[in-house]
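Now for chain A:
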Amino acid sequence: MNEELSNVLISKEHPMDDYLREDRLPHIWCSGCGLGTILTSFVSALQKSGLDRDKVAVVSGIGCTGRAAGYLYLDGFHTTHGRAIPFATGLKLGNPELKVVVISGDGDLVAIGGNHFIHAARRNMDITVICVNNFNYGMTSGQMGPTTPTGARTSTSPYGNHEPPFSVPYLAAASGATYVARWTSLHIRRLEDSILEALNKKGFSVVEIISPCPTYYGKKNKMGSALQQMKYYHENSVIRHGSDPAESGIDLGGEIVVGCFINKDKPTFLDSQKRSV
Partner candidate 1 sequence: MSRQEIRLSGFGGQGIMTAAHILGKAAALFDQRNVTLTKSYGPESRGGASSALVIMADEDIDYPLLTKLDLLVTMSQEAYTKYIGELSSGGLLIIDRDLVQLDQPRDDIEVRSIPSTRIAADELGRKIVANIVMLGFLAANTDAISKDGLKESVLKSIPKGTEKLNISAFETGYGYGSQ
Partner candidate 2 sequence: MKLWRKPLDQDRVMIPHGEVHIIIERCKGCELCVTYCPCDVLEMSRIFNAKGYSLPQVDGSKDCVICGLCEMICPEFAIYIEEVSHG
């Protein structure tokens, strides 16, 4: 480098490093991928939550988002594909003092792990699930998944996806989740507030976060760079708190309904179990 950056200070450490395994940075995610931003929102929410961080455990499955647990300086478990929720279930029951957070992707949580997702919601297991949805399997180079919009092109839907997708909030709400919200990785402040609400919620709380995959999904569907995908979120997101999750479906190129859809109280698995014995 023969030139220097003007008017900036060069640093080696970041204020959030205390919450990160900084010896593993830079992370493996692509330039512009929303995952890093989402992690920032999570750490920020965690700091505000007042939770004892030594009693917070993060569980991930497999995939790009599956690596999240590996960058947070917390007890972290990087499990097998689709199995973060049942692992988290055992962890919570093995030590109910823990705040257990699952951070994983849409393919991991609602395709291969779909059965676990609906059953954990049904029994109101007291865990928080952060589902990062980039509409495809990024880690394996962009195949169609359970949330890929109809018509979208991926490496395994070269003629356009002919299957209808799941809406994660609708699935979560129908299965019995106590807190259901959706944001995009552009809505950083609202996302942070929402994660904070989810962390403080007793029961099965779900925050879905729409996030750009510039390398595969964005490119295959001519959505441009991460920046352009963020602009798309900016122009097409509609905040509708309390709206019916049944109307939260996402069409290719259509609007993205965001907001907090469900926020209710009911007994958790452990509450009901204690009462029944």
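These made the cut because all candidates are chains of the complex that A comes from, given by their letters.
Convention: contacts are C-beta pairs under 8 Å (C-beta built on N, C-alpha and C of every residue); 3 or more make two chains touch, one makes a residue touch a chain; residues count from 1.
Please read these numbers as outputs of a predicted model, since none were measured by experiment.
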Of 1 or 2, the one touching chain A somewhere in this complex: 2
Of all residues in chain A, those that touch candidate 2 in their complex: 1, 3-17, 20, 22, 25-27, 29-37, 39-41, 44, 186, 188-189, 192, 226-227, 230
